[in-house]
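Before anything else, here's the structure in question.
Excluded from the complex is one protein chain; the other protein chains are retained at their positions.
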Amino acid sequence: MPAISGDDYLRRIDQLKTEVWYNGQKISGPISQHPAFRGAMKSQAELYDIQLKDNYKELMTYPSPTTGDRIGTSYLQPITKYDLFKRGKMIRTWAKKHGGMMGRSPDYMNTIVMAFAASASFLKGKTNCFPERLVKFYEEAREKDLSFTHTFINPQVNRSEYYVEDSKDPIAARIVDETDEGVIIKGARLLATQGGMTDEILVFSAGGIFEDDNAYFFSIPSNARGLKFICRESFQKGDSTFNYPLSSRFEEMDSIVVFDHVLIPWERVFSYKNIEVGNHFQRSSAFLPFNLHQVIHRQIVKLEFALGVAEEIIQSIKIAGYENVQSKMADVIVGLESMKGLLTKAEANAKTDEFGLMRPEVAPLQAASSAFPTIYPRVIEIIQLLGASGLISIPTEADFNSELRCDLNQYLQSATLDAEARVKLFRLAWDLTMSPFGTRQTQYERFFFGNPYKLASELYFGYDKQGAREFVQLFMDEI
Amino acid sequence: MPAISGDDYLRRIDQLKTEVWYNGQKISGPISQHPAFRGAMKSQAELYDIQLKDNYKELMTYPSPTTGDRIGTSYLQPITKYDLFKRGKMIRTWAKKHGGMMGRSPDYMNTIVMAFAASASFLKGKTNCFPERLVKFYEEAREKDLSFTHTFINPQVNRSEYYVEDSKDPIAARIVDETDEGVIIKGARLLATQGGMTDEILVFSAGGIFEDDNAYFFSIPSNARGLKFICRESFQKGDSTFNYPLSSRFEEMDSIVVFDHVLIPWERVFSYKNIEVGNHFQRSSAFLPFNLHQVIHRQIVKLEFALGVAEEIIQSIKIAGYENVQSKMADVIVGLESMKGLLTKAEANAKTDEFGLMRPEVAPLQAASSAFPTIYPRVIEIIQLLGASGLISIPTEADFNSELRCDLNQYLQSATLDAEARVKLFRLAWDLTMSPFGTRQTQYERFFFGNPYKLASELYFGYDKQGAREFVQLFMDEI
Amino acid sequence: MPAISGDDYLRRIDQLKTEVWYNGQKISGPISQHPAFRGAMKSQAELYDIQLKDNYKELMTYPSPTTGDRIGTSYLQPITKYDLFKRGKMIRTWAKKHGGMMGRSPDYMNTIVMAFAASASFLKGKTNCFPERLVKFYEEAREKDLSFTHTFINPQVNRSEYYVEDSKDPIAARIVDETDEGVIIKGARLLATQGGMTDEILVFSAGGIFEDDNAYFFSIPSNARGLKFICRESFQKGDSTFNYPLSSRFEEMDSIVVFDHVLIPWERVFSYKNIEVGNHFQRSSAFLPFNLHQVIHRQIVKLEFALGVAEEIIQSIKIAGYENVQSKMADVIVGLESMKGLLTKAEANAKTDEFGLMRPEVAPLQAASSAFPTIYPRVIEIIQLLGASGLISIPTEADFNSELRCDLNQYLQSATLDAEARVKLFRLAWDLTMSPFGTRQTQYERFFFGNPYKLASELYFGYDKQGAREFVQLFMDEI
Partner (left out) sequence: MPAISGDDYLRRIDQLKTEVWYNGQKISGPISQHPAFRGAMKSQAELYDIQLKDNYKELMTYPSPTTGDRIGTSYLQPITKYDLFKRGKMIRTWAKKHGGMMGRSPDYMNTIVMAFAASASFLKGKTNCFPERLVKFYEEAREKDLSFTHTFINPQVNRSEYYVEDSKDPIAARIVDETDEGVIIKGARLLATQGGMTDEILVFSAGGIFEDDNAYFFSIPSNARGLKFICRESFQKGDSTFNYPLSSRFEEMDSIVVFDHVLIPWERVFSYKNIEVGNHFQRSSAFLPFNLHQVIHRQIVKLEFALGVAEEIIQSIKIAGYENVQSKMADVIVGLESMKGLLTKAEANAKTDEFGLMRPEVAPLQAASSAFPTIYPRVIEIIQLLGASGLISIPTEADFNSELRCDLNQYLQSATLDAEARVKLFRLAWDLTMSPFGTRQTQYERFFFGNPYKLASELYFGYDKQGAREFVQLFMDEI
């Protein structure tokens, strides 16, 4: 099956009967009907539907190099600048649909699978590495339009610098055995966003490995035996889109993934027990530039959304005349334009890389990924400051449907909106900035690429400072 | 009845059968049993109980000047520094009980009633002012240990600078008639925190009045005919104190107050249709210093609580060794010590004022009230930055009570805590910083004293800069 | 004479014998020899010399459309993207020479003259406007490679919002008479950077005009009768390039310009007494995009220079390993890359405007101009924080040339540099950040485009927010 529809997606996931635990109970019925999942799964299904719409098909799919069938653009390995721009437009199209709220819309993981497969040659000839399996798996995923979750965070037992786990039973997932059929994994990993609502889970080491048991790279179906997803509390607090315009629709669950002696069949093992690969594949592959490219596109859409919300609030209560409001909005605009500028630079300076991909320039993307964890929370804070007490006194849909309606109409009208429209707007702003969904979004963007200090360190050490140093040295020599 | 017990409080409020609307429905049973109120009312009852405990009685009460019965210290008009310190200790004692989370614990409003009454002489001889009624009412409140909500925010229709309401029907509450029995009020006011769970509602103008219909100062029972409280969504999302250690207990409701031709009997009208008094009484009375004194004491306890939470997180995952962690904690400590320093200065420089009260110095209290809306959100952000992804992957009480317990114990343990204690801690941090309860707390502290730009303006214009100017002028003259 | 050499420049300026006052005295000899001017004039001469160098000629000049002679690229009216990029490269080439320190290198004003002339059609048919004179003057300036100062700041008597000057004698320069020969100007203007070291002074109103006497647009030779330049204190504190690597070479003077009944001959009057033009020409013409385009290019070179200085310091004393150092440098890099990204976006989205020019997109350039006044001072502060006490204990060239040399060599060596090289580096950092030259640079960049609050206001009101609003509105409609 090539590029799938929403229904295809929902049916396939429901059939998996993945082991997902919510609030102390194993989910038994179709997961797409469960309150903690139904909003996000419905929204994800709508994304898939767009792929098949006549006016989007050209953009959102491309002909399979093997079958000629239309397959998802998120799987496209870009060779030309045109390909790269097409990918960008595809990402923004989906992001527009969810306001940038679904950090793990399918293009996120599909991009990663695409980039890893394109970099398979890096694995060639390395011990315990199987590049051809990776390529084959990519092709399968692409042709079936598989969806993925992934996870690369180890349990947060002890975050001091030189901590090495010494518990007898694994805490962080590791290889505990190796058989004819494959490798056996035991232990846990954190923060599998969308865990349970995807076909597959992709797992790879993200550096900082000291023992070969912790080095692996594989993908397995979500319903693999021994695999368990433990959800956090759901931040979907109701189905009313009036009350919860975002959280009722885009609440992607995060879960802890427990591997209880899960067998990874050999054809799904792309690398194992190779510390060097575990530590370096992510950095040496095309992962970083394309992952960043996808994320930055989405984050820009999200900022545009936030700008729109802020401006709607300003217009509704007529505060554009205040110096401090203008100044705050200038900050928002500078943030948005800077992100756009960095992306434009990255695409303008894209070059063909060693894997034959049209790779965007990494430095501006890294700068963007280092700036966004500051820009986004600041924009969220600005919306809170603009909305002020108006973000607290917000009644619900049920209030408007009761005999209170007259009172509300009179007392909650704003300069330009009637009470209902105004409350709807402020509830949107609240859901974006103050609901548990909203605060998770902020926290998520803050740590999207990991610890900010680590990001800063990587940006600093990775950045080419030689030109600037020579500039100064020559300048001084001329004196 | 002098200083009351928790049961007294609950019984009295339930008997009022105040008209409170929640989510489109009028609350019918005892309000103290309603999910949106029971947590906060139980906690408030516990505060009252402390008054009567043997080891607290001396501190939390004092003998009534009229009856000799022990009455609540929050009603004490301080004449000496000892009185002032006693008040401070009483405030902290209650605040310790709720971690500073109940912005409207009874001492808040009792302090205001006490300060207004002490300033009654300001009203003497002024048109439409009745100082003796105010004093009498204070005595009644004090002797009966009445509880209050209040509200001084007008509906946020249009916040541009020179907006004057011109709707035919009042939006902001105003006097629409005057009869033998009293004045008639129609219109709304916003953000009555604890609205519906107090004996009385105190209403006064807070400046910026251009028409005499908007000038009034009165108190009426919460169940006055025509009075209606419309609640916002409750942020109490469950009764489990494991899951919601703060919001299950301290969620004070905010409500819109609608006056539908409410009669204010003359004996409860302290002033009306006197624009000058409406604009100036709050500033000219002892309101500001004592209100600030109560609030700053509570905010300091809250900061101490936040410091404790931050430090517990640091210890649990062993991150004290990081430069950035130390630097963030230094910010927290500087914030806390500065708040304490400002309060110490205010108390150290307290002087007897024109009303005979021992009044703390206002400048440092104003500085504190201007600083806290920046300090508190920053501390909250620091806790989020320290907790990182650990604030997202947090399972619930039900998970621990299920067969998942073993997995959780293994995978969520931290360096110093077992999984359950660690999750409990992180859920506390989440409830403080990221739950809808937590974000409302942050927003509440940010705007506690109103718009930050207005606060800055008042601080600047009110501050005595003459000494500094003369210092510079003399300095230059000497040259 | 087409594109001139440095000698041409120096000779021409010296011949003018412009009336320039320094420290209470009229400068009498050749101005290019005066201590307050010689450093900057020498550096400016070197810029002109580059125009004529074989390997730069192609870039730095182009054939005159009238004579075919090579004339300066800064006068080029860009019709194609190639032209625009050529202009950018020309700007950076000059800026590299002065490290971005000369805010008024000739390309700055030449760009303005070019942009105004290209927009002459805006003046067509308007009262008291003479577009053809403006075009003719541009051609003359271009062919003679004239240099300019300008000034558009009125004396800072009273900066409150609604101040209108009411003194009998003009303070802000205005038209006091009109004769057969031209208009007569009396009054002052501030901050003519490079005043006295250019051929001409260009004067135009910059908006905010209420009276037609204040509306004018003209250019006159610096030595016009009645024209006087009053210098501030010079920040060139010595000729030693070791001690003052920047201030000895790039100290552009700022001066107050006094017009004592200066006659502006009609052929040099481009517009007068037309309030509408005085208020709108700058904004409606091509001034803004091309002015910003020049400035942002220069500011980026300056940031690269600052990055180089910071990195040299880090390497010299081995502090790259500190988390806070990496984090500070990440800020610098994010600032630099953002500026570059904004410029890339502006050039990538350039379009032919109503005057036939290839105009860069304004929004990202405005965002850059709004961001730089924050970015630059922060980078300067970072250099100070990195250099720490090392920026205070810095001996002079004379110390190294004395018997102290041995001591200095021993005690001031750094991890990677000998004492002399290290002191040279730290003196450069000091001159960039802490000398009076350096602080003026910071203040200059902070206010380059005027009051930051005004900039923010213009950015906010000018920015197209409609797309973002519709995004949100559609999003809510779909719910």
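As written, the chains take the letters A, B and C, and residue 1 is the first residue of each chain.
Rule of thumb we're sticking to: contacts are C-beta pairs under 8 Å (C-beta built on N, C-alpha and C of every residue); 3 or more make two chains touch, one makes a residue touch a chain.
Values in this document were obtained by computation on a predicted structure and should not be read as measured data.
Visitor: Consider the whole complex, including the chain that is not shown, and state which of C:Glu132, C:Glu233, C:Glu267 or C:Glu470 touches that chain.
Guide: C:Glu233
Visitor: For the chain that's not shown, point to the residue among B:Leu52, B:Val135, B:Ala371 or B:Ala398 touching it.
Guide: Going through B:Leu52, B:Val135, B:Ala371 or B:Ala398 one by one, B:Ala371 is the residue touching the chain not shown.
Visitor: From the list A:Phe152, A:Trp266 or A:Tyr322, which touches the chain that is not on show?
Guide: Of these options, the touching residue for the absent chain is A:Tyr322.
Visitor: Hey, which of B:Lys57, B:Lys126 or B:Lys340 is the one touching the hidden chain?
Guide: In the full complex, the listed residue that touches the missing chain is B:Lys340.
Visitor: If I consider the whole complex, including the chain that's not displayed, which of C:Ile171, C:Ile275 or C:Ile479 touches that chain?
Guide: C:Ile171
Visitor: Taking the full complex into account, find the residue in C:Val135, C:Val176 or C:Leu190 that is in contact with the omitted chain.
Guide: C:Leu190
Visitor: In the complete complex, the non-displayed chain touches which residues of subunit B?
Guide: Spelled out for subunit B, the touching residues are 96, 99, 241-242, 245, 304-305, 307-309, 311-312, 315, 320, 323, 326-327, 329-331, 333-334, 337-338, 340-345, 348, 363-364, 367, 370-371, 424-425, 428, 452-453, 455-457, 459-461, 463, 465, 467-473, 475-476, 479.
Visitor: Can you list where subunit C touches the absent chain?
Guide: Interface with the chain not displayed, on the subunit C side: 21, 23-25, 153, 155-161, 163, 169, 171, 187-188, 190-191, 228, 230-233, 237, 243, 254-256, 258, 317-319, 321-322, 324, 377, 381, 384-385, 388-396, 398-402, 404, 407-408, 410-415, 433-436, 438-440, 443-444, 446-447, 451-453.
Visitor: Kindly note down the residues of subunit A that lie in touch with the hidden chain.
Guide: Within subunit A, the residues touching the omitted chain are 322-324, 327.
The rule is simple: only the chains that are shown with their structure count from here on.
Visitor: Whose Cα centre is nearest the centre of all Cα atoms in view?
Guide: Smallest offset from the overall C-alpha mean is found for A.
Visitor: What whole-number Å value describes the gap between the mean CA coordinates of subunit A and subunit C?
Guide: One centre to the other, that is 43 Å.
Visitor: Determine the centre-to-centre distance between subunit A and subunit B, using the mean Cα coordinates as centres, and give it in whole Å.
Guide: Roughly 40 Å, centre to centre.
Visitor: Measuring from the mean C-alpha position of subunit B to the mean C-alpha position of subunit C, what distance in angstrom results?
Guide: About 53 Å separates the centre of subunit B from that of subunit C.
Visitor: Residues of subunit A touching 2+ other chains?
Guide: 452-453
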